[in-house]
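Can you keep this structure in mind? I'll have questions shortly.
The complex appears here without one of its protein chains, the remainder shown in place.
Now for chain A:
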Amino acid sequence: MLTITHFTKSYKGGKKAVNDLNLVVGRGDIYGFIGHNGAGKTTTIRAVVGVLDFEEGDIEIDGVSIKKDPVACKAKTAYIPDNPDLYDHLTGIQYLNFIADLFSVSKADRERLIKKYSDAFQITANLGDMISSYSHGMKQKLAIISALIHKPKLLVLDEPFVGLDPKAAHMLKTIMVELCSNGSAIFFSTHVLDVAEKLCNKIAIIKGGQLIAHGRTEEVKGKNSLEDVFLELIDND
């Protein structure tokens, strides 16, 4: 579903934020992407969803290059950033309807899916309020719902559990598993290693812009905990 080939991103001044990254996320995968602050996780994620421009390498979603046909790639992808800055001047329902319009979701589907997910995240009663009145967690829930209503084939999340209450975090994990069992793929970054260990069937660890380990979760962590492996890999220069 997602193929990253020789992806390199240099920032102004020539410093490489990510260097020659190769990764494949298949259908049904829940792929955890972990690394310390500034390792290159968000840069990679932003390039995958077509927000960040890049020169070297290629990223394909369902066989289509994001460079060649970005609109087609984005139509299959949903993205939730680490800090969901949503339109404060819209109400929750106006925002969801706006996203449904951009993704050409049918009237019946959008009504059904908005109800389904906003009930699940217990936010339906707040949908008529301005987003400016929402707490961080409510904005996060709204961003998640907006990502789910167009039934994405690839769901890309950057630190999705930050700001969610325990019930909402549990709900999100359940939905992630449900999505993958239906053939979608999930690629997400997290600092919560326990969650990654339990939820992901595959893990990639990035350090200084380069992948230092990746593969099936059991293979990456072996007999140790993911936390131990992560700390060992990060501390070893």
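Structure notes:
Keep this in mind: a contact is a pair of C-beta atoms (placed from the backbone, for glycine too) under 8 Å apart; a residue touches a chain by one contact, two chains touch by 3 or more; residues count from 1.
The definition used in the following text is that contacts and distances are computed from a predicted model.
Taking the options "ABC-2 type transport system permease protein", "DNA-binding CsgD family transcriptional regulator", "Spore gernimation protein" or "guanylate cyclase" in turn, only "ABC-2 type transport system permease protein" matches the UniProt protein name of the chain that is not displayed. For the chain left out of this panel, the touching residue among A:K115, A:H170 or A:R216 is A:K115. When you scan A:Y79, A:F161 or A:F188 for touch with the missing chain, the hit is A:Y79. Touch with the chain omitted from the figure is made, among A:N19, A:S65, A:Q94 or A:Q210, by A:Q94. For chain A, the residues touching the absent chain in the complete assembly are 12-13, 46, 49-51, 53, 70-72, 74-75, 77, 79, 81, 83, 85-90, 92-94, 97-107, 110-111, 114-115, 118, 124-130, 132-133.
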